[in-house]
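All protein chains of the complex are present and in place, except for one that has been dropped.
Moving on, here comes chain A:
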Amino acid sequence: MAIHAAAPRRRWRRYGTSYLMLLPFLGLFAGFLVWPLANSLYLSFTKFDGVNAPEFEGLDNFRHLLFDDDRFRHALGNTFLYVVASIGIGTLLSLGLALAFSGSSWPHRIMRTIFFLPSVTSSIALMLLWKWIFAPGDFGLANTVVTWFGGRAVEWLATPGLTIPILVLMSVWGGMGYGMVLYVAGLNTIPQEYYEAARIDGAGTWQQFRRVTLPLLRPVTTYVVVTGLIGAFQVFEAVYIVFRGTNNIGGVLDSGLMIVPYLYDQGFTHFKLGYASAIAWVLFLIIFALSMVNLRIGRALKEL
């Protein structure tokens, strides 16, 4: 009996302060993450206009979203196109940059810093810059360059066909420095002996890259692709800032409408907060499923 009573007390004496110190974090975590998440899940089953009490509607929001909502489908299509293009090109360029500037010499460090800069700059400021670059008429940077080569000024932000390419360009430019740094770290963990051994076996540069570098970089690639994927699916500022000036959210003819801007549009300009929550959960499920697939592929390749 005495032993049983003493055990928790001893445990408390031992770990008590640790738990106490964890409390503020746990409080914040529960209050600002767990609770809002649970609430948003609840709201996704309701009709809620932000002011009147939510009305429970079951799966109606999801049904409407998946089967009746053309704008959502359009947003989904745009987002997939954007994600595939920006992740594909972005990852390739990150790797290319890492291979080019992986050394520890000054020029390499300076180049790495330059390419990494967009990742630490305020994205709002970057987006405003892009907006100026693609300004219409004769005074945007892009048009100035076009006219140097004798071209006619382009209405970049008001041409639906250019919206996704511009978004991809902005994303790749802004994100490749981040991927590059991760790849550089990955490259530096590959022991030089492997390359020496490969060379002795008669492998050329391309074979060394294909048979040694790429496989050993697989964990980095998985990380870069998965985090990039999550970020790209949630693209918001680029659409909101760069294209809203030209028109309401989504750009001309919704050519740049993505899932999160659409969520914002439904929630904060149409007051459909229940519906917006449903969109958020669909987005979560998509990202979750794709990340799982990605990790599975990574693991499967490792086992080969």
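Just so we're on the same page, a contact is a pair of C-beta atoms (placed from the backbone, for glycine too) under 8 Å apart; a residue touches a chain by one contact, two chains touch by 3 or more; residues count from 1.
Just so it is clear, contacts and distances are computed from a predicted model.
K.L.:
Select, from "Extracellular solute-binding protein", "Ferredoxin-NADP reductase", "L-lactate dehydrogenase complex protein LldE" or "Cytochrome d ubiquinol oxidase subunit I", the UniProt-recorded name of the complex's unshown chain.
P.N.:
The record for the missing subunit names the protein "Extracellular solute-binding protein".
K.L.:
From the listed residues A:17, A:189 or A:269, report the one that touches the chain absent from this view.
P.N.:
Looking across A:17, A:189 or A:269, the contact with the absent chain belongs to A:269.
K.L.:
Looking beyond the chains shown, say which of A:36, A:191 or A:219 touches the absent one.
P.N.:
Only one listed residue reaches the unshown chain, and that is A:36.
K.L.:
By the contact definition given up top, give the residues of chain A that touch the hidden chain.
P.N.:
These residues touch the chain not displayed: 32, 35-37, 39-40, 43, 48-54, 119, 123, 135-139, 155-160, 227, 230-232, 234-237, 245-249, 252-254, 260, 263-265, 267-271, 273, 276-277, 280.
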